[in-house]
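Excluded from the complex is one protein chain; the other protein chains are retained at their positions.
As written, the chain order gives the labels A and B, with residue 1 at the start of each chain.
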Amino acid sequence: MSAIATTATIMRYAFRAGLADYRSMYTWKSWLAGWFVRVLAQVSFFALIGERISSDERATFYLLVGNALAVAAVTGVFSLNATSSERWAGTLPLLVASPSSPVIVFGSRGSYAALDGTVSAVSALFVAGPLFGMDLPWPRVLLVVPLTALVAYSCYCFGTFLAGVVFRFRNINSFVVLTSYMTIMAVCGVNVPLTYYPEALEWISRFMPLTNGLLAIRGVFEGDAASAILGDAALEAAVAIGWMTAALLSFNQFASRGRRDGSLDYGA
Amino acid sequence: MHGYLAGLKLEARLIRAQPDSLIPLVTAPLFTIIFLAIVRESGRYDLQPDALMAPVLIALWWVALQHAGQIITHDRWQALLESIVAAPTSLASLLFGRVTTVMCLGLVSFLEVWAIGAVFFDVSLRFEHPLELVLILVCTAFATAGASLAFAALFVMTRNAYTFTNSAGFPLYLLSGVFVPVAVLPGWIHPVSSAIFMSWSADLLRASVRPAPIDQFWGRLGMVVLLGVISFVIGRFVLIYVLRRMRMTGELATA
Partner (left out) sequence: MEAVEVEEVTRVFEPRRRGSTRVVALDSVSLTIPTGEIHGLLGPNGAGKTTLVKILSTVLLPTSGRARVLGHDVVDETQAVRPLIGIVFGGERGLYWRLTGRQNLEYWGALYKLSSRQTKARARELLERVGLADKADQRVEEYSRGMKQRLHLARGLMGDGRVLFLDEPTTGMDPLAAREFRTLIGELRGEGRTILLATHDMAEAEAVCDRVTLIDRGKIIATESPRTLGHLLTRFQRIDVEGAPEAVLEEIRTMDGVTNVAAVDGAGVRIEVDAEGVTQLVLERLVAAGVTSVRTGLPSLEEVYVQLIGERGMEL
């Protein structure tokens, strides 16, 4: 098989492995009754804050859209658990010893999260939106779907990078998951415009996942020019690539060093 | 009493040994920043006290669901439950002691939130009703402890409590009006919300940091306490039932 075909095969299997893990946690029913109810509750929670703070419905919609997309951030960051599970499951040395690059597995293990994030966020938007009286301008609103997928993927790339951080330490998964996605919610334009924060912070947030993609999606709802939307989407794509590259480099360095100093072990 | 104190001490030691337990002390400030940003950006400075109280209530829910509620489940996974049951101390009093420590952790978030508001956002909470505030916090912590006991007993019975605890947060924040008062929610939610002690606590807490006198204070506080007691009773009975059933089926230990 050519290198590309091999890589694609590995990615497919890694994706399936992650999906299988996820399926052991959720069935369709429990996904809907458990996870999706939570998603809707989160979006509604903030949308209701919007209704409380202002009679202008734009405040509500601002919070609604932001928090629907924040769901993609939650799933993306949460994927670090799946990605980093190799570390303590004792399979890491086996991966490193295999003929394929462990980096590819590492980069694809949690990729189901991008799919989950897209479905969750889009569903939240299209369910909660009309519930709060939000106008979904057809057919332009369909652009939201690929843009959400981009954001979900970008968040997943960030989650993968975080997995590389978590790899190196014990027992900090929950801490990293919660702090990361709440930081994203705080500074990436989810609840307040970027201009609310000091310029330096705004600049930093542009390098975070979600920020640029969310601007693009807001642009779709506000009828912005296509060039502006595409520009923000391109930035989001660049951010995604950047985080995934950093993740893969970090993991490669970890595996190499592990081979040298014997820190790759079979289990906890 | 012995069991209560033993549980209190154990949990304090476990929290010190386990950084994960301190997560609510990290998320509370982040929620504070988020909520304050929302209200300030929209010019609603009058809602700043609400923005500060919400993270405290969220922290209490978090410790109830994710921490206290998991105590028995974790002990069971760790093959500790059998030895504990075989000891001459009541599991319920042990659990209550551990949960009390966890609640104190939750209440620390109040100090954090107050400090952050004052230092970074120049928001000073006005303690117009200091005694009432203390009572509300104590009674809310008590009621949350009761809910935790009920959760702990229920979760050990169910196979997939994990999915529930992960998903229950925001629905509970919504239903208990931690930021947006229940009165503003659709009418059909009100009966459900009224059965949740936190909705009464949330209203009282918001009222306690405002100058106006607190309407029907004792009655509403009484509801918090009553609902807390009911949670305790439910928790106690479920625990007895669950332990008896596990002794019958041999499920005190996992396979």
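Please note the rule applied: contacts are C-beta pairs under 8 Å (C-beta built on N, C-alpha and C of every residue); 3 or more make two chains touch, one makes a residue touch a chain.
The structure presented is a predicted model; accordingly, all values stated were derived computationally and were not measured.
One chain is not depicted; across the entire complex it touches B. Note that of B:L14, B:L125 or B:I189, the residue touching the chain absent from this view is B:L14. Interface note for the absent chain: among B:L25, B:L80 or B:I189, the touching residue is B:L80. Contact residues of chain B toward the unshown chain are 2-3, 5-6, 9-10, 13-14, 17-18, 77-80, 82-89, 94, 247-250, 252.
By our rule, only the chains that are shown with their structure count from here on.
The centroid of the Cα atoms in chain A and the matching centroid in chain B are 29 Å apart. Residue ranges of chain B in contact with chain A, taken from their complex: 18-20, 23, 26-27, 30-31, 33-35, 37-39, 41-42, 44, 47, 160, 162-164, 166-171, 173-174, 179-180, 184-185.
The touching residues of chain A, counted against chain B in their complex, run 25-26, 30, 34-35, 37-38, 41-42, 44-45, 48-49, 51-54, 59, 63, 171-172, 174-175, 178-179, 182-183, 185-186, 191-193, 196.
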